[in-house]
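Presented below is the structure to which this report refers.
A protein chain is absent from this complex, but the other protein chains hold their places.
As written, the chain order gives the labels A and B, with residue 1 at the start of each chain.
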Amino acid sequence: MAAKADSILVTEGVSIRFGGLLALAGISLVMRPATITAIIGPNGAGKTTLFNCITGFYRPTEGRIIFRPDGRDVVLNRLPIHKIAQLGVARTYQNIRLFGQMSVLENLLVAQHHFVNHRLISGIFQTRSFRKSEAEAVEQAWFWLEFMGMEQLANQDAGTLPYGQQRRLEVARAMASRPRLICLDEPAAGLNLQESEELNQLILKLREEHGVSVLLIEHHMGVVMSISDHVVVLDHGEVISDGTTEQVQQDERVIKAYLGEEDAEELQSVTKGAG
Amino acid sequence: MYILGQQLINGLILGSIYGLIAIGYTMVYGIIGMINFAHGEIYMISAYLFAIFLALAGVFGIDSLPVALLFTLAFTIIITGLYGFTVERMAYRPLRGSTRLAPLISAIGMSLVLQNFVQLAQGANDQALPPLYHGVLRLGGEEDFVQITHIQIIIVAATVISMAILTYVINNTALGRACRATQQDRTMANLLGINTDWTISLVFVIGASMASVAGVLITFNFGSFNFFIGFVAGIKAFTAAVLGGIGSLPGAMLGGILLGLSESLFAGFVNTDYKDVFAFALLVTVLTFRPTGLLGRPEVEKI
Partner (left out) sequence: MNIPAALKDSAVASLIALALFVPMIGLVLKGQSLNIQLLRALFVVAAVFAGRMLISMLLQSGLLGRLVEVIRKVLVYLSPVVGLVERRSFRFIGLLLVVLVAVPFLPGSSNYLIQILSLTLVYVILATGLNIVVGLAGLLDLGFVAFFATGAYGYAMLAQYAGLSFWAAIPLTAGIAAAMGCLLGLPVLRMHGDYLAIVTLGFGEIIRILLVNMIDITGGPNGISVPRPTLFGLGFTRRLEEGQLGFHEFFGLPYSASHRYIFIYLLILAFTVAAIWIFKRLREMPIGRAWEALREDEIACKALGINHTTTKLSAFTLGATFGGVGGVFFAAMEGFINPSSFTFVESAIILSIVVLGGMGSIVGVILAAMGITLLPELFREFENYRMLVFGLAMVFIMIWRPGGLLKVRRKTFARGGHGG
């Protein structure tokens, strides 16, 4: 498929059904490497469900999810969650899921589990190679803490951090697992304006400095329009619009989905009247 | 054929007892999410209370057996309920909202307390009650027959009646509504003016009462008991509750009867010594295929 040639993630007609509810109805999209793709849509549109399909928590009833970390196609549909993660897909959650009683730095060490030497005997006897691998992991952890500007919190329990810092730590933890694709589920939810602005800058920096592809669920339109390369709009489990920020902004279906049928007509008549 | 019938009846009786005790586990679990490890001891206490009150009725010169039984039953249920209430007040309520393991340890401690309390107060010997009632129903011929004692019939009837009353209370009364609301969302129920503390106490009292019905019935049937019977009965009933799907009332009864039947059939046709092994193996098998039990709602964690 030509469209796939330069892509990191392709979904082909992904559908999922929960009892009577068709939560995703044939989602097809193509995501280019090292871009920020925003997924927007009203509550209950199926955004988180799509993330859950990509990261392996849900099995799509139909369709294929193809991940292309290094030019080779990997179909994710049937892989267990941890295998998908090991291929280079990381995520954050709409409701924060940190390891609350572990320290901030330990959270970042856990994320590197499959990169470090985790053999039992090496660890118990603390062999040279083990110590080296641990030191590297700790170094990486510090790197991400610095990146997020939270070095001074390294030894605090993650669960005791203020909300905004927890959100950041979740992103840092996802990045520490060295992903090719990172899925951020409403990372700015509950943040104040300034915190949210800082986080956006960090997300941009992630893509620029680390070449990671970002799939972002975000409600704040200003943010979406300013940092995304590509926007996909979901409603009732369907893609209703897909394109650049300008294309999506002008799409009538999007306006309708967001404002409701009547409001949209009203808006149009108002604009017409005004124009 | 007749052996099968006999074992089915024995299993049904045993299962009813397990089911009645399992109600207490399942209701408490449903409402505060803890395993009330001391529940088996509550059942054991009720067996003692029954014997004590029955003897007391003798002391007071109540001669008519039905009157004595009624008097005994009422007092046993009330005092056992009070034990359930007190246990919750002392050992669990101070731990509400703490870690998941703290109440469990407290409950294990409480279970040791109750066991040793009864042992100290009443002695370690096996207690025996004289057979109160002898009636037997025989189905079949001279040689092959199924034997049902009248007491067994009473057990099944009492179980059905208790279940019916409980179902009615839970589904149709204000008390039951408060229970269900507290189970679904304690904070919300509290905001809506339900006294959730009292509701939780009530659940403990109901659970203890059901266990006391079981304790009375089993003592009535077998006549012998000691301070240690709570442990095995507790484990079995807890197994039954989990088998049926913990948190579900019909599940507790179903689990109890299933467990009773399989135990009794295994004991009758295969081996008595290993019937408990079979019971646990059954539990593991069911949970392997249905991790939340037969009638339990599958846990869906929202991601």
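The working rule: a contact is a pair of C-beta atoms (placed from the backbone, for glycine too) under 8 Å apart; a residue touches a chain by one contact, two chains touch by 3 or more.
Keep in mind that this is a model prediction, so the values were computed, not measured.
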| item | value |
| --- | --- |
| Touching residue (missing chain; options A:Thr11, A:Thr55 or A:Asn200) | A:Thr55 |
| Contact with the hidden chain (one of A:Leu21, A:Val75 or A:Ala135) | A:Ala135 |
| Option from A:Arg32, A:Arg59, A:His82 or A:Lys205 whose C-beta touches the chain left out | A:His82 |
| Full-complex contact with the absent chain, from A:Glu62, A:Glu106 or A:Glu195 | A:Glu106 |
| Residue ranges of chain B at the interface with the undisplayed chain | 29, 35, 45, 48-49, 51-53, 55-56, 58-59, 75, 78-79, 82-83, 85-86, 90-91, 94-95, 98-106, 108-118, 120-123, 127-130, 231, 235, 238-239, 242, 246, 273-274, 276-277, 279-281, 283-284, 287-288, 291-293, 299, 301, 303 |
| Touch residues of chain A, complete complex, unshown partner | 55, 57, 80-83, 85-86, 90-91, 93, 97-103, 105-106, 109-111, 113-114, 116-118, 120, 123-124, 126, 131, 135, 138, 141-142, 151, 154-155, 157, 173, 177 |
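Just so it is clear, only the chains that are shown with their structure count from here on.
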| item | value |
| --- | --- |
| Whole-Å gap between the CA centroids of chain A and chain B | 50 |
| Chain A residues within the chain B interface of the complex | 48, 52, 57, 93-95 |
| Complex contact set, residues of chain B against chain A | 302-303 |
